[in-house]
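Before I ask anything, here is the structure I am working with.
With one protein chain withheld, the remaining protein chains of the complex are depicted in position.
By written order: A, B and C. Residues from 1 in each chain.
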Amino acid sequence: MKLTRKRLAHIVFESDDAASKRFDVVLLIAILGSVTITVLDSVRKLHDAYGTIFYMMEWAFTILFTMEYILRVWLSRRTTGYVLSFYGLVDLLAILPTYISLVVANSHFLAVVRALRFLRVLRVLKLGRYMREAQMLTEALHNSRMKIQIFLGSVITIILVMGTVMFFIEGPESGFTSIPMAMYWAIVTLTTVGYGDISPMTPLGQFMASLIMLLGYAIIAVPTGIVTSEINAAKNKKRNSDDQRTCHTCHAGNHDEDAYHCKYCGTRL
Amino acid sequence: MKLTRKRLAHIVFESDDAASKRFDVVLLIAILGSVTITVLDSVRKLHDAYGTIFYMMEWAFTILFTMEYILRVWLSRRTTGYVLSFYGLVDLLAILPTYISLVVANSHFLAVVRALRFLRVLRVLKLGRYMREAQMLTEALHNSRMKIQIFLGSVITIILVMGTVMFFIEGPESGFTSIPMAMYWAIVTLTTVGYGDISPMTPLGQFMASLIMLLGYAIIAVPTGIVTSEINAAKNKKRNSDDQRTCHTCHAGNHDEDAYHCKYCGTRL
Amino acid sequence: MKLTRKRLAHIVFESDDAASKRFDVVLLIAILGSVTITVLDSVRKLHDAYGTIFYMMEWAFTILFTMEYILRVWLSRRTTGYVLSFYGLVDLLAILPTYISLVVANSHFLAVVRALRFLRVLRVLKLGRYMREAQMLTEALHNSRMKIQIFLGSVITIILVMGTVMFFIEGPESGFTSIPMAMYWAIVTLTTVGYGDISPMTPLGQFMASLIMLLGYAIIAVPTGIVTSEINAAKNKKRNSDDQRTCHTCHAGNHDEDAYHCKYCGTRL
Partner (left out) sequence: MKLTRKRLAHIVFESDDAASKRFDVVLLIAILGSVTITVLDSVRKLHDAYGTIFYMMEWAFTILFTMEYILRVWLSRRTTGYVLSFYGLVDLLAILPTYISLVVANSHFLAVVRALRFLRVLRVLKLGRYMREAQMLTEALHNSRMKIQIFLGSVITIILVMGTVMFFIEGPESGFTSIPMAMYWAIVTLTTVGYGDISPMTPLGQFMASLIMLLGYAIIAVPTGIVTSEINAAKNKKRNSDDQRTCHTCHAGNHDEDAYHCKYCGTRL
């Protein structure tokens, strides 16, 4: 088969035949490999021992991703559309740091260069392209957006009021040095994380802390209830759209599973 | 448009045209701003650097809220009704501390003044006016009130009994200096917060602690189940009240909103 | 009204008129009061300051509960039935320790006496008599008993295997001194309590710990799902039994809310 531009575009953007699937698998491995290297390189011991190998592999991955980026820019129907899309920006951010580190290495902006290097980890977001089944989940989350906002609003109010109260009760001696610090403690407590780096010392403070803990323990039920209810709704909707029967008279679809007659014109299905 | 008293009342109490919406937005920003300043002012570094600016902005917000309070008192149909309502009291508590700090500053009651200053954070409760969509959530919580009370009663009994048992097993050496302290530990453990400031040292104590943890891990399912079930019920109620039609022939209900014929027997609804 | 034995039994065992309700309220306050005193007496400072008052009040409550116990034994139809019932034993355990402490005080078994004193806290279980609305909750828990057992079995297996693996990986240096201690750590981690008194130090141990945490985070969904599903089922059942309609022909009850005809004989309801 000749490698025409149309054929190439099919390989890059689709995944329904052998060649396009192989392209996807190679990219997937490259993404996982490059992220793994960035992570391992941050461990001092491994950096000291294998730093040169990591550096060379990083360049290999960067060249591969650069080629992929050029291909996508060249092959996409609306070039600016791709470049400015979410994945277009992620693809660019995944290759830029390596090139910039080359240019800036001679200057003194070493801290900035270090920071940029870790942007490479964002390559993991490119995996999002391969998660098509996530639709129902994101739909459920999207539908419960309003309720989750109200819930978060209430939680933040509780944290603000409780943080202020605890700052006043405990004071700087117990580590509650300011309201923001006391709010940090309130979040650590309400979400039941409980580091223990700051914890109340006075009996009254411990009583208030107990209230926050029981509150946090009880209100976790709210987001759970919201999401469960939405997932149920999304499921029922999906089940209905799975019913493929079409009415012979009025051609209407979307019938319930238990329907015997068309709900629009009354014809037997 | 002339600014009559009726027009002003509309702007202050409603939010359905440009002027009243602008009024709401200005107030919202002022509330968030004044709360932010109170929070930031509690950080010693920021207080030392920007204390004067914070003080001036605090007065600006206080004057603004005072004007809002006077407007609301003047414009509301039943003045005492507003003054004694929840939001009336919050509005008053949000401006009082600044004025009191002015009066009391010359005296020696500095600790009291400090405490009063943080009452300003309560202004955040004024945001509640803008959260109208919370109705279904609060209804679900209200319906499961009885069950949540029983659940909290059981949790408090577990905490009391377990606290007493652990106080006897561990004793003051491990930090379980009294039953209230042991109950505080039991709350920290049952709610899975786990600060680690007090933790059992003896094998028997660690065994009892394991039981409490597994119990806390299992019974969190109860409030979650209650709330989920209530949210489902609130949802079904809403959906059912959306369509009350019943088939005349087979008496089947539960028809879709867009149905013209019964889906079971085909009769015209 | 003359205080016959029958009238007294009504006051003690029922709660449907003024006198019996007053009896319940007095007992409720006495239970809460006596438990509060036991708890407060365990705080050294309060014991030193108010020890004598606590001692006197303790005796007052004990005499009151002794009178209640004698009344219940005398008035109950089947005396042995009450004495050996759950609440009969709780009532006895609530008064015995005070008397025993009197007898044993002269001997050297001080530690035993101390332990017995805290048995008084069990009086809180007497409150169970007043929690009649708990039925639906306990029914839901009872129905999901089997599934909760399987869930706990799986959790204990995970804890045993993970504890053994971590004991081998980490060893005594990190605090994993034995398999039971490592299992204690596994429980602390899986239930997301996380004291931090023992935590893995080696990279492999931290990797295994991460797996346990994510597992614990994911499988908490299982008991929640079980209980939610049971509460829904209990609710539907209750709703059905709320339908009070009875068939005129066959006198059958228990009809669904949406039923138009008796499901047993077909008569119009």
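Keep in mind that, in the parts below, contacts are C-beta pairs under 8 Å (C-beta built on N, C-alpha and C of every residue); 3 or more make two chains touch, one makes a residue touch a chain.
Remember, predicted model here, so these are calculated numbers, not experimental data.
Remark: the omitted chain is touched by one listed residue; of C:Gly33, C:Gly128 or C:Gly196 this is C:Gly196. Contact with the chain not shown here comes from a single listed residue; of A:Ala19, A:Met57, A:Val124 or A:Met146, that residue is A:Val124. Residue-wise, the contact with the chain that is not shown comes from A:Ala140, picked out of A:Ala140, A:Ile179 or A:Cys247. Listed here are the chain C residues that touch the chain not shown: 146-147, 150-151, 153-154, 157, 160-161, 164-165, 167-168, 177-180, 183, 189, 192-196, 199, 203, 206-207, 209-210, 213-214, 216-218, 220-222, 224-226, 228-229, 232-233, 255-256, 258-268. Residues 35, 38-40, 42-44, 114-115, 118, 121-122, 124-125, 127, 131, 133-134, 136-137, 140-141, 148, 151-152, 155, 180-181, 183-184, 187-188, 190-197, 216, 220, 223-224, 226-232, 235, 258, 260-261 of chain A touch the missing chain (whole complex, contact as defined above).
Counting the whole complex, the residues of chain B in touch with the unshown chain are 192-196, 224, 228, 247, 249-252, 264-265.
Here is the rule we use: only the chains that are shown with their structure count from here on.
For chain A, the chain whose average C-alpha position is most distant is C. As for how the two copies chain B and chain C face one another, under half of their interface residue numbers coincide.
With centres set at the average Cα position, the gap from chain B to chain C is 29 Å. The distance from the centre of chain A to the centre of chain C, each centre being the mean of the chain's C-alpha atoms, comes to 41 Å. Multi-chain contact residues of chain C, defined as those touching 2 or more other chains: 192-196, 224, 228.
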